[in-house]
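Shown next, in structure tokens, is the structure this report addresses.
Note that this complex is displayed minus one protein chain, with the remaining chains in position.
== chain A ==
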Amino acid sequence: MTVPTPNIDNDNRAFWEGVDEGKFLLARCGVCGSWYWPISYCRQAHPAAPFMGDLSWVEGSGRGAVFAFNVHHVALEGWLADRIPYVNAIIELDEGPMFGTNVVDCPTGEVRVGMPVRIVIRDVDGVKLPLAVPAPAGA
């Protein structure tokens, strides 16, 4: 079954182009260096000029921890039939932003809030995706 492609628009195109090149990019404020995902005007109290606060896409560490997760036990669409059960999670990245993805390379019953993970770019049936894998402390 074919994996659907992400819905790419002008705000996230650079991110997905980065994924295609194997990079995990985050938006970074050109004024104060705060990190964002998805792209956002900087929330810090400083002028937000030029356009969109001078944000740029910069490679992130890809490190973080599971903030919240669920386990899909049913295939919500046919193409997911071979994938269940799978974990959908929010990852709190070390830089601060949250990122939604699947936690893989880990039995679904062992995923926990707070579990350290890192983002890897994998080819999933022809679509490059940033996925989270367990990253034991110090690894």
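Note that in this section a residue touches a chain if its C-beta (ideal position, glycine included) is under 8 Å from a C-beta of that chain, and two chains touch if they have at least 3 such contacts; residues count from 1.
Following the convention adopted for this analysis, contacts and distances are computed from a predicted model.
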Can you match the unshown chain of the complex to its UniProt protein name from these: "Cation:proton antiporter", "FAD-dependent oxidoreductase", "ABC transporter permease" or "Thiolase"? "Thiolase"
Selected from A:Val58, A:Ala75, A:Ile121 or A:Ala135 as touching the chain missing from the view: A:Ala75
From A:Val3, A:Cys32 or A:Ala49, residue that would touch the chain that is not displayed: A:Val3
Pick out the residues on chain A that sit against the missing chain. 3-8, 12, 16, 36-38, 40, 43, 67-78, 80, 83, 86, 88, 90, 92, 97-98, 100-102, 113-114, 124, 127, 129
